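With one protein chain removed, the remaining protein chains of the complex are shown where they sit.
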């Protein structure tokens, strides 16, 4: 089971809730943890994914270079806070296909399933679609068939097979700044052919929860808790000054994850700090990964801020679940 | 007469013009006066209205909650600076109608006329239109018929009847981020049926005054001065990065308030401070209320900043009138 | 009672249903009844209104001139088929106001109530809104206050007061080629001040009835039948080649006309003939008036075709009511 | 082999090229072959598919009803010209899934593969995507998993498995009047899970072939000829009066059908006749099916005209192939 | 003087005004004079220019081929009605430059000045701009420097130098379906460098003359009459079904042609016949040339219809001048 490995990881990044703070989620006091120029070529490092790896952590990072070309890079950390990111982007070998075209790669997620680390990202193949790759060691990487036809974004794998099949959340899109977007789930017997597409959750009516009324997309890899799959996702509102991205949580049914059991009506975090409000794309909070310990009742959520830097927020899993149930849309 | 009550109010919020500042309007040094999270549920508190009440002040506040649902809340203050805002939104009883539907409420204004405090706001009824309510005590509130068909925003009542009828400024709109907008006046014999609609002032040509070239809307309740009705309003320019909201002043004819006598070509305040430039909607200065003392020649203007917080600015009424006359469009 | 006068009119325009035609509504075989150049100045004559008058019929016609300026003209007919339309547009005197500005006039409707003929139209006052006027003799015309603030179109009066008040259907709009639109009702004690605005019926979901999924607007003056107010209206679908306008029927509650009892899911007529498909604006069927005889169970519906000419269609009232009930959305 | 059955069909619909006509494709002289009201409920019948069946032909027809709801209907013909279309839409049973949701169905194609007739169509599941079903007898129909996530249109199956897998052309779309669109191919081992998505051909540069410069989509089931797979497709140009749809031909490599060998720079048919230029959506020629006889060197192409009626055109396969090779983009 | 040559041309195409027709301009009874497929490769022939040449006429024709590629072709006629158009497009040699790039050519005009025939057209050079060429014999053609930077359309030369300089009307545009457009004049000492750009006339306010409220563009070469330069131009209105193109006339000052003396408020011709209303782009009347005889008081106007065919209309010059003066905007 994938998350057995977590037991040995006794220290995920953590900082206790500040005094006087009553929010269910709180920000790391030294945010951002990764600055925009953390590697020589980078314009910005954000919307990135981390997992436990060996005696520390590994990650796949979106680093846009100074030509604002988007690519993904591997990185390593002992503590999840201080990261060494490779100066060269990931180079993929052929996985289950020889067609590994890629005009660009961005917004990666990483999921450990059974015996390897699966990476999904937004892959440029005649427009954005979901790229898939895997690695066993974060040194050699193998690229597989794209999961879907264009246009798609925000593909997130479940950390276990469901009913014997791989399961992936994604958001069908168009080829521009998509002004709509709902979360779907699809299944595959073999990581090559995908089907059984189901709608999971939609952008909410403006009156019900405006921060997620324009579009939504899956964020971090779902976490299995008693109530089902706990998932952090982003929601977007279209203001008269552009899109604003915030973060919420949802709990999907354990066995039928196209069924939403709970979903936060309020956001968990919205852009409020300078590093979230000011940057290449102002007012963006965009979660892509989390580290958690069920035993310690902790979760550390990694999120991109203002499409420029990478930040961290913390919470107690039990409190988040309770909050999601009590404030469900 | 409504504003007789002001005489006994010998202290409106006030701070003298800073040394070296030559602007006709200056900001309060401790802005913002209301933070975005001043009540537990709030994401943002802005675009709000205040009036003299008993031995202090009362107000109606737009507090968006963390689901970014818009509603209006009552609040009280001794000094107009420190506010106690109720944690629950205003609950309306039936006023002159039983049809008090409301999908959402935002951008309130409050006007004392004859015997009660009238509240107008942007009311969600198949899209935005002008909601009307009243209270005698800021405890019990009564909702009336909407003034107009959708779509409308920024309804502001005059503080006296004109020619025996209630008079209201408003801005016909569409059902989105309205890219146009002029100020109209309408009359009612009974606060139920409205007519005699007249165009008052239009967005200006780009060449004449660009900050108000996209749309304009009434802000605070007009103040009766020798020259006529002094009104603070917002103007919008559509930049390549979205709408920017600034504040100007206009003086309408006392007896025929659809006649504009003067109107500032320059803005009085535009978004320049961090709390006006950074927030949920960057670059917004949006006045909704003012407190004034003719005797002391003072006005304190309350305005929303960046659709996030509430701020305060000060000026001398006589200077503002003179400035408006000398810099009229 | 307004429609008492109809009893003496024993011959409304009529043509029996053609053999083999099974539609509930059928077209007049000599359509269009008014050609685009029926008066010397006209580019097109369409979207026009007729009523019984003296021993024949009178009407108010939208005649766009060859500068494509929109105005309304009076006309007269013995048989409702052959029309003499004045060569000069209607000149209005001041009615209940001296503010009778009008940049343009189009899409008139005519309704007899109590003692006079009321005319409503789309009036250009800082954009489209609902103009109101009246006449006793179709010689002298008096213009009243606009009913609403801009922007509005398709104002249609009920032929009787309801609960002692005038009642009008309309469609709030924007200042362009409005891509949305629902039907509302408003009331007035005096034809000057309007209020008690209620939503009556909305554009339908695409899946339910696509021909009316973009916007809808009231067409002819409602007819009182046993089931309530029978109203013909237009519905619009936005195809990739622009808007297509078709005609349906609805039955509103007699006493609470904001309640829709029945509404045709299928259209009654859609653009299918050359004069409906080809013209200044292809694919438009736009009803604005009808003549009817309850006794003879007949209705003749006047509609604009392709924004170019005026056409006529016939039906049996009882069949239309039955069809509307049996095919209700 | 699927098209063995064609040998016994010695008479596909046919009409010789008219004297003086030098075009490679010519229209049937009695077009349209199916009028818009061929069944009682229909507003329009177009974009429909036919196949040889028993001793005649069967088809699946897009019949929009008078509520302009889109659905597909079975029909039968002895000669391919005169059609009996069922008055009720196809009712699907569960095929390889119980999830057979469908908000609407339109633009069907039918392909015989191995032992059954497969139907693909544009299926409404949270927006348009590709629906799949099958029948053995055109009486009982079974619906399968949708092939892809939304949004997609114009799914066309190849009539044989390629490298042991089903192969489908489609056009990724958005959720509106998609202003872009290229043809892709995808493969499936089991008609349930799809992958190996490849771009086949794109809309052409305006300068090279303007009639197909906005978007393109597969039309009829590909025909295997010596040069490869002959396919009729539609191309769209966005004029200032909207989209105009014309028809071209392409030849794809037999074994690697994502390789385009030839593709007509000129269109084969563009909207030029009244039934193609005038209708619910003017200026549409939209091929969805063809009947052919290699032995007789004939093809009969069925196409929707003006989104209103169904028409037929003829050509010699050898001439079309030659024309496509000699006029290739 | 350029038009001396016209004296010997005693027969321009002509047909007397039909009985009962009271319009200032009337259509040729055998319109269209050039069908869409008049040469083998053509999809459409329209928006074309003609001039007196030798003992008959020559012309430059826009023939879009069946790939809908736009190019210009020379043609010849004895009577101006029956045309022999070359089957190959014009091949240009280098004129006053070696930079004769051209992605496409369309909408030509031809003007005889001093010693040669100048051709202007919409030339594809990184988007549309004004191409210039000349010929002495319609056999050899020479291409010059483009007159302007992109984006521009509808360049029309005056038939004489004005104040010693060449003068050209044009319409600055954008790189799409330009939703705006006014007519400017520019001057050149040498047909290579252009300057002294002046605005001549603008699209009219909707209220004043709606058929020309979206954009306008010069049509035929101006004709010198006593009142000044008589010019036929096109005007466009943006209906909800797209652009509709009609034709008007203007008279510019003889010596200062940036001064408009008169301009028709009504159109002269709008799309009303089947060949104007139905075609590749419905509802287009687009004049590009005229033949005239001052002595006989005749003008024959050539115009494109529905972007598909070429049509002809006639008028008396004196009547057109009188009409333009009496119906001036």
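Letters A, B, C, D and E mark the chains in the order given here, with residues in each chain numbered from 1 onward.
Criterion: a contact is a pair of C-beta atoms (placed from the backbone, for glycine too) under 8 Å apart; a residue touches a chain by one contact, two chains touch by 3 or more.
Here the structure is a predicted model, which means the values were calculated and not measured.
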item	value
Partner chains on view for the chain not depicted	A, B, E
Touch with the omitted chain, as defined above, among B:12, B:33, B:49 or B:237	B:237
Full-complex contact with the absent chain, from A:54, A:103, A:253 or A:326	A:103
Option touching the unshown chain, where E:138, E:184 or E:303 are the choices	E:184
Omitted-chain contact residue, chosen from E:161, E:192 or E:254	E:192
Residues belonging to chain B that touch the chain removed from view	22, 207-211, 237-242, 244, 265-267, 270-272, 274, 277-278, 282-283, 329
Contact footprint on chain E, counting only the chain that is left out	97, 99, 125-127, 129, 145-152, 170, 172, 174-175, 180, 182, 184, 186-190, 192-199, 202
Touching residues on chain A - with respect to the absent chain	36, 40, 43, 64-70, 103-104, 124, 177, 241-243, 278-283, 307
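The rule we apply is simple: only the chains that are shown with their structure count from here on.
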item	value
Reaching chain C from chain A through chains that touch each other, fewest steps	2
Intersection of contact partners for chain B and chain C	none
Most remote chain, CA-based centroid, reference being chain E	A
Contact-pair overlap exceeding half with A-D, pair selected from C-D, B-C or C-E	B-C
Approximate Å spacing (C-alpha centroids) for the pair chain A, chain B	42
Residues of chain E touching at least two other chains	241-242, 278, 282-283
Chain contact topology (line, ring, star, complete or other)	other
Pairs of chains in contact (touch as defined earlier), listed by label	A-B, A-D, B-C, C-D, C-E, D-E
